[in-house]
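First comes the structure, then the notes that go with it.
A single protein chain has been removed from this complex, and every other one stays in its place.
Letters are used for the chains, namely A, B and C, taken in the order the chains are written, and counting of residues starts over at 1 for each.
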Amino acid sequence: MTCDMNYNEDQRQILDAANALLNTSYPLSRLQEEKPDDLTALAEFGAFALALPEERGGTGFTIVEEALVHGLLGRHLISSRALANPIAARLAARLGRHEIAEQVAAGTLSVCAAVPADDSLLLIDGAKATLGVVFGGRQVILIALEELPREGVPGLGHSVVLSRVRGPLSMIGECTDSSLLDTSDLLVTAQLLGIAEASRDMAVSYAKVREQFGRSIGSFQAIKHHCANMSVDAEALSALLDMAAIAVRDERGDAAFQVAALRLLAPRVAFANVRTCIQIHGGIGFSAEADAHHYLKQVHVLRQLLSGNTMLDLPAPLAPYTSINERN
Amino acid sequence: MTCDMNYNEDQRQILDAANALLNTSYPLSRLQEEKPDDLTALAEFGAFALALPEERGGTGFTIVEEALVHGLLGRHLISSRALANPIAARLAARLGRHEIAEQVAAGTLSVCAAVPADDSLLLIDGAKATLGVVFGGRQVILIALEELPREGVPGLGHSVVLSRVRGPLSMIGECTDSSLLDTSDLLVTAQLLGIAEASRDMAVSYAKVREQFGRSIGSFQAIKHHCANMSVDAEALSALLDMAAIAVRDERGDAAFQVAALRLLAPRVAFANVRTCIQIHGGIGFSAEADAHHYLKQVHVLRQLLSGNTMLDLPAPLAPYTSINERN
Amino acid sequence: MQLDFTQDDEAFRVSAREWLLANAPRKRGPLDGQSARAFAQAWLSQCHKDGWSGIGWPKEYGGRGLPTEKIILWYEEYVRARAPSVLDCTFVSLNHAGPTLIACGTDEQKAYHLRRILVGDSIWCQGFSEPGSGSDLASLTTTGLVDGDHLVVNGQKIWTSYADIADFQELLIRTEPGSKRHKGLSWVICDMKSEGITVRPIKNMAGATHFAQVFYDNVRIPLSNVVGMLHDGWRVAMTTLGFERKTAAMGLQLELSIKIEDLIALAECPPGSAIGKQLAELRAEAAALRAMTYRTLFKDPVTASDGSLMRLYFAELSQRIHRAAMDILGADALTDSTWTHDYLESYSETIAGGTAEIQRNIIAERILGLPREQPA
Partner (left out) sequence: MQLDFTQDDEAFRVSAREWLLANAPRKRGPLDGQSARAFAQAWLSQCHKDGWSGIGWPKEYGGRGLPTEKIILWYEEYVRARAPSVLDCTFVSLNHAGPTLIACGTDEQKAYHLRRILVGDSIWCQGFSEPGSGSDLASLTTTGLVDGDHLVVNGQKIWTSYADIADFQELLIRTEPGSKRHKGLSWVICDMKSEGITVRPIKNMAGATHFAQVFYDNVRIPLSNVVGMLHDGWRVAMTTLGFERKTAAMGLQLELSIKIEDLIALAECPPGSAIGKQLAELRAEAAALRAMTYRTLFKDPVTASDGSLMRLYFAELSQRIHRAAMDILGADALTDSTWTHDYLESYSETIAGGTAEIQRNIIAERILGLPREQPA
C-alpha cells in the first residue's frame, strides 16, 4: 500500500519503549516533589537525537516518530526543556555550530525555553540551563545563559518555575526559517495533543469510579457528553498531527498549511479538554492534590512556545479549481 | 419603594391585554397560510401608539411598556412591519411631518422595514407598503414607496417575503441621532427576547411529551441541560432589557451603554435558543411543519434591523475609580 | 504512516480532473421532485458511460474496484471541480442499498438491481426511521407478517428522503411478531409502486421537499425480496455501515474544505479581524476533518463509534461554517441563495442519521466504556 495512516511496526516499538521509560522514570507522581525534571534518562534513551541522522549520533528515526514521542512527553508533563532541546540542536546545526548541536542532542548541555516579556526574558524551568531557546513569534533565537544573573519569579499558580533575565543577551544565532518554526510547532502541538488525550483519559477513569447520587458520575449524560466532546476533539487533533508530521517529514507542499492548522487547533483542544477534566473531577480537580491542574499549567507554557498564526496566508491543499461565481 | 424591577399593575394589564389579542388574532398557526399579517387589529389595539403622548392619540404608556409588548410581538412572529411602524412614526415626528406620524401611529399608512443590499434595497414583507424605513447601520431613513416598482425576490428558505427596489429613492428624511437608534434597537431586541423565550418554552413543552427509548426526552440530562442553558440566557437578556428600557425611558446616562449591550447579546441569545429548539425537536424541528424554523428566520430578519456595534465606545455605568496599576 | 501517491495514482488524478472539469454540470441541480431525479440520473448515467460510476464497487458487479488511494483522489477532484453534491437522490442506492446487496443479496437480487443502480436507472430511498423511533431505531414497529410467499407490511416510516421519486426502498420492518429491539427485524426490498403505499412529502425548513412520510397499508412484498435471512435485518443493516462511513461520507466531508475556501474568498478579512480569526479556525478544523477522513479510510474495521466521532465533528463544523457564511453575507442572508439554502439544510446535520446527542452517547459508551444509559 502506498498510503497508510496506521503506525508501522517501528513506530509502535519506539512508542512502547518510550512509554515504558516514561512510566518508570517519569511517573506523574514525581510532580508532587516539585523538583526540576532530570532529563538524563530521556537523553540516554536517545529522545533528543531521534531525528538526527545516524552518522551524527541519531537513531535514524524521522520527525514523525519524534512527534509521536513528544506526544508521550506531553502526557507525562516532561519539562519544556525537552522541547527546547531538539530545537536548540537543530538551530545550532543550521548555524554551523555542530559541536553545540551534538552536545545538546546527547543531553550534555542543558537547554531551556525562554519567552520575551516586555524588556526581559522569562526562562521556563531554566534555573540551571546553560543555553536558552527564545521562542518569539516567527523566530527562534539561541542564547548562552551561563553568565547571566537570573532572578526567580513566582510562576503561574506557584507551580510553573520561572526565572527572569535582563540586559544584553549573549546571542549565538537566530532563525526565522519557516521550516524550523514548523518543526518546532509540530513538537509543541504533539505535546499539546498528549495533554489533550491524557486529560480525556484521566477524566474518563475518574468518571467511572467516582459516585454521586448512588451511581458513577459517568452514567450521567452530562458527564458522558463532556467525555465524548473531549474524544472527538482529541481524535481530530491527532489525525491532523499525523497528517502534518508526514507532510513535514516528506517536505510536502502542504506542510506549512497543516502545521498552521495545528497551531490554531492544538492549544484550543488542549485547553478545552483540560478544563473539562478539572470540571469532571469537581473539588479534587481544583485542588493541587490531583494532577489535572499540572496539565492546565503546562498548556499555558506550551502555547507560549508556538510561533505566530499564518493560517490565512497559505494556500489550501484542497481548493476549488473555479471560483464560485464561475460555477453559478 | 424607589427602586423595583418587578412589573407594576399597569404593566401586567397591558401585557395581559396584548397577549389576549395576539392569541386571538395572531395565533402561530396563521403562519401555515403564508399570508402577510394584517396589522389592523394591532393598530386598533393601539400597539403602534403606545408610547405616544395622549394628546397625539397615544395611550400614555412609555417605551418600557412598548418594549414589553414588542416582546410579545416577537413571540407571535408578527411581521417586521410592526417594528418599522413605530420607528417611522418617531422619525416622521422628528422630521416635523406630524401628519405622517399620526397616520402611521393610527395604522392607516403601511410601513415596512428595508435594508440596503449592494446597489438596491430589500423590502421585508413590504409588497404593499407605502412607506419604508431603511435600517442602515447608524442611521434610519424614511422613504416613500408608492411609485417604486418592486421586484419579488425569493427569501431565506422561501419563507421570508422580500422585494427589491432600485434606482433613486424618494427620501422623506433621515436620522442619525443615537436616541432614535437606541429606541429602535430596544424594540428589535425586545422582539428577539420574545423569540428566545418562546423557543425555550416550545422546546421545554416538546421535551415533556416526546418519548424516545421509553421515556420523555426531557428526562435525559443532555436535553435538560440544553433547556437550562436556554433559560439562563433568556433570563439574563430579559433582565438587561428591563434595565435598558428603564434607562431609555428615564433618559439615564447609561441608556446608550445598556442598549449597546442588548444589541450584542440579543441576537446571540435568540440564535442559540432557536437553534437548540430546532435540535430538541429533531426531524420535525427541521421540517417546515413545526413552527421552530419561523423563529429562526425571524431572528435573521431582526438582526438586520439592529444598528451598529458601539459597545466599546461608551463609558460603563460601573467602572473603577482608580486604575488597576494605582491599586497594586 | 505514509501518504505516497504513485505515478499511476497521479495519472489517475489528472484523468479524473480532466474528465470532471469537462463534464461536471456547471450549475447546481434542482432540489427536489422529478426534475431533481432527472438531473441526478443524467449525471450518473454520464459518469457510468465514461467509467466513473461505482468506482469503489467490485469489478464483478460492474464497479471499477479501485483501491482507497484512487478513491481519495477521485473525491478530491470531484469536490474541487464542484461536481454535483454526492448527497442527491442516487446517494442511497450507490452508497447503501447497492453495497448491502453486494454483501448480503441473493444472485437474483444482485443481477436485477446492481446494474440499474450504477447506470442511474433505479433510484432508492431508505425506510428506517419511524415517527416513534427517530433516534431509537431499534424500537421500530412497522410490521411485515408472512403470508404464503409474501410479507404483508403495515405501518409508517418518516424522514424518507426522495420517497416521492424513488423506485425502490430499503425497508427495515419487524417480521417476528412480539420481538423486541434489534431482534426479529428484516431488511427487504420494497417496490415503491406497490399497492398500498402512500407517500406524503414533507417540506423542510429550507423550502425543499426531499423527504416524506410513507404509509404502508397491507403492502405485499415477495419473500424473495428479503435481503439476508428473515428476522436478521439488523445485521444486514449494519453490514454497510463500514462502507457508508468510509467512502460515502468522504465526498461530503471533503466538500467542507471547498466551502471554507469559498467563504474565505467571499469575506474581507483584514489581519487580526474577528471574522479573520473565525475563518482561520474554521479552515483549521476543515483541515482536521480531512485528516480524520483519511485516517478512517485506512482503519480496519471501521466501527460504528469511529463513524460517530467523524459524523459529529463533520456535522458541527458544517453548521459553524454555514453560520459564519450568514454573518458574512450581511443583508444578503435574507435572500434565497446557495449559501442560505445550504445553511438551512445544515440544521439537519446534527439530527439526521442519529442526533448529535445520540452520537455522543455512542462515543461515551462504546469507545470510552462509560456506563450505559439506564433503560426506563
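One rule holds in what follows: contacts are C-beta pairs under 8 Å (C-beta built on N, C-alpha and C of every residue); 3 or more make two chains touch, one makes a residue touch a chain.
Since the structure is predicted, the reported quantities are computational estimates derived from the model, not experimental observations.
Undergrad: So there's a chain missing from this view; which of the remaining chains does it actually touch?
TA: Visible chains that the missing one touches: A, B, C.
Undergrad: From the list A:Ile124, A:Leu193 or A:Leu241, pick the residue that touches the absent chain.
TA: Touching the chain that is not displayed is residue A:Ile124.
Undergrad: Can you tell me which of B:Ala101, B:Ala117 or B:Ala245 touches the chain that was removed from the display?
TA: Looking across B:Ala101, B:Ala117 or B:Ala245, the contact with the absent chain belongs to B:Ala245.
Undergrad: Which subunit C residues touch the hidden chain?
TA: These residues touch the chain not displayed: 270, 272-274, 276-278, 374, 376.
Undergrad: What is the set of subunit A residues that contact the non-displayed chain in the whole complex?
TA: Contact residues on subunit A toward the absent chain are 115-118, 122, 124, 153-160, 162, 211-215, 219-220, 222-223, 275, 278-279, 282-283, 285-289, 292-293, 296, 300-301, 304.
Undergrad: Can you list, in ascending order, the subunit B residues touching the missing chain?
TA: Output for subunit B: 1-8, 11, 64, 204, 207-208, 215-216, 218-219, 221, 223-225, 227-229, 231-232, 235-237, 239-240, 242-247, 250, 252, 257-258, 260-262, 264-265, 268, 309, 311-312, 316, 318-324, 326-328.
Following the convention adopted for this analysis, only the chains that are shown with their structure count from here on.
Undergrad: For this structure, I'd like the pair of chains sharing the most C-beta contacts.
TA: Ranked by contacting C-beta pairs, first place goes to A-C.
Undergrad: Between subunit B and subunit C, what is the separation of their C-alpha centroids in Å?
TA: Roughly 39 Å, centre to centre.
Undergrad: In angstrom, rounded to a whole number, how far apart do the mean CA points of subunit A and subunit C lie?
TA: Each chain's C-alpha centroid was found; their separation is 38 Å.
Undergrad: Calculate how many whole Å lie between the centre of subunit A and the centre of subunit B, each centre taken as the average of the chain's C-alpha atoms.
TA: Those two chain centres are 49 Å apart.
Undergrad: Quick check: what residues of subunit B touch more than one other chain, meaning two or more?
TA: 220, 222, in rising order.
Undergrad: Can you tell me which residues of subunit C touch two or more of the remaining chains?
TA: Residues 357, 360, 373.
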